[in-house]
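The structure under discussion appears below in the form of structure tokens.
Here the complex is missing one protein chain, while the rest keep their positions.
As written, the chain order gives the labels A and B, with residue 1 at the start of each chain.
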Amino acid sequence: MSPPSRTLGRVNVVEAVDLHRTYRVTTGTIRRRSHDVEAVRGVSFSIREGELFGLLGPNGAGKTTTIKMLITLLIPTSGSAHVLGYDVVRDAARVREQVGYVFGGDKGLYERLSALDNLRYFAELYGVEPRRQRARIDELLGLVGLRGREHERVEGYSRGMRQRLHLARGLIHDPPVLFLDEPTIGVDPVGARELRALIASLTKAGKTVLLTTHYMFEADSLCDRIAVITDGAIVAQGTPQQLKAGVEQGGVVEVEVFGIDEAQVRRIEALPGVLAVTVEEQELKQLLIVQTAPGTELMHVILAQLDGASVGRISQREPTLEDAYVQLVTA
Amino acid sequence: MTAVRVALVGGLLSFRGLFSWLHPAIFVPTMVVPPLFQVLFFAYLGRAAELESDSFYVVGNSIQLAALPGLFAVSQAINGERKSQTLAPLLASPASRVALFLGRSLPVMAIGLGVSFASFGFGSAVLGVEVDAGVLPPLLATMTVTAFSCTALGIAHAAVGLRVREMAVFSNLVFAVLLVFCGVNVPLDDLPGWMGTVAQGLPVTHTVEAGRELLAGASLADVGGLLVTELAIGAAYLVLGLALLRYYERVARRRATLDLV
Partner (left out) sequence: MTRVVRVVAFGFLIHFKHLTRNPFDVMVTTIWPLVYASLAYFMFRAGSPPESLLIASIGATVMGIWSVTTVGAADAIQRQRWAGVLEVLVAAPTPFWTVLLPITIASSAIGIYSLASTLLWGRFLFGIPLELAQPIWFLVSIPPTIVSIGLLGFVMASVVVRFRAGWAVGNMFEYPVWIVTGLLIPVALLPAWAEPVSWALAPTWGMRALSDAAFSGGSPLFDIGMCVLLSAVYTLVGAVLLGRFLQSARRRATLSLT
């Protein structure tokens, strides 16, 4: 018997067309100067029914702003977006009924109330029928693994527990579409793994999910498709496989260095055949990651540049999604 | 000379730190409007109670209002320093602590003087209190002394307040005590004896008396004694406050706890 496969629907549940969002930023106390910052510059994508779509990008790339436009908290400066056919500006109320919003971090709950009170309140606000509320809340508590702790005040919850409660809250009205904004940020590894399993199970249950994250492996393992966003614009879109293939099929050279300096990094970047260089700070050393163009053999040349610095392990490998991401983002 | 420099530089630097709080949207509703109306409120209440004259309330309240920035601005500043963890280093610095804190208190005192004077002017104008121009300079001197003593109280209460969980409640309480005990709205003779006694050890009491005497025709020389007493009270609170802060800083260093100071 072949494993069950998820067939993705043919309907575009979420459609973003050329979204733009500009903020006005004012600085200074006496002489106030204001200028415009374009946080989102022409973002377009669509998500099919049942898909787990990832929006991957560094901090400040515009992920949160994009999500907020889709959940009707922000009005786009230009462009349009539809969720289940409803326009996010004109039919905001309808969109809100169909959408759940979960974000990371400690805030977003009433601290001095119990989890149960919090869920009851949001159940009311999100239109869960009074008769169904108790059953629904119990169901969700079981799903996120908080049963038995619902009477405790939220202020005593760990971050992982809060995140799970956030998820329960987002699901309270059983929305077909979920927007998760960095849901595992700051959560301990075990908790994060459990959360990811939960998220994966949501699409198996037929929900459509948009997930923003800056964790590469999270996007890689969970998402059906990914859009890489940086500086307010999407630089690449596709399945994780497609994105990895997009990275020019060169190799990646990794060198452990003790005490590399700026000048050396510059020289390596300038080498012909080098596509991107990143330096990862590890406790006592740095990890130099060099992406090289296909058909080049740069190991010796790179090592020659590191003359004078102490070198540890050296390795060469295939590019990963992270490398693809770095290349896209630093281009 | 260094002490003076420390005072000025320290004072000016902290002024910038005060800027966020001086934002008109916050400053006007908290430091401008309420004082003006506090004077009016009590003057009208005095009329309703048929107690004393409008001038009694205008002088009393405008002088007491120096405590508004003195308490709240100082507790905000000290709490702010504590949150950004610069309070401990500040206390441990070799610079003369008195000069440093006095310097940082200068903007607060200036605001306190401003609040007092503005509410006095507003109250007199609206209620039609006659004020002889010659009274103004000694009255300003009286208000300046009060601004100092209230700021000093501010530092002392902020030091005590570091141990209290809700600083704002404590500040409110101290402000309320000044409003009730110090003869601001009720003549000292009409208050229970013990309250009058406590009031003698608080700022505002003596300068309110001085202010009222000035408006009744006394000269600066006549009220000199009261002003000196007020200065002494202020100095005492300043020393107490600094000593407390220094003590906490030592304890924090010994126990390696950063949350105290």
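Quick note on the criterion: a residue touches a chain if its C-beta (ideal position, glycine included) is under 8 Å from a C-beta of that chain, and two chains touch if they have at least 3 such contacts.
Note that this is a predicted model, so its numbers are computed, not measured.
K.L.:
Which one touches the absent chain: A:14, A:47 or A:109?
P.N.:
Answering carefully, the residue with contact to the hidden chain is A:109.
K.L.:
To test your reading of the contact rule: which positions on subunit B touch the chain that is missing from view?
P.N.:
23, 25-26, 28-30, 33-34, 37-38, 40-42, 44-52, 166, 168-169, 172-173, 176, 179-180, 185-187, 190-191
K.L.:
In the whole complex, what residues of subunit A lie against the chain that is missing from view?
P.N.:
Residues 21, 23-24, 68, 71-75, 93, 96-97, 99, 101, 103, 105-113, 117, 120-122, 124-127, 130, 169, 173 of subunit A touch the chain that is not shown.
As a convention for this text, only the chains that are shown with their structure count from here on.
K.L.:
List the centre-to-centre spacing of subunit A and subunit B in whole Å, with centres computed as mean CA coordinates.
P.N.:
51
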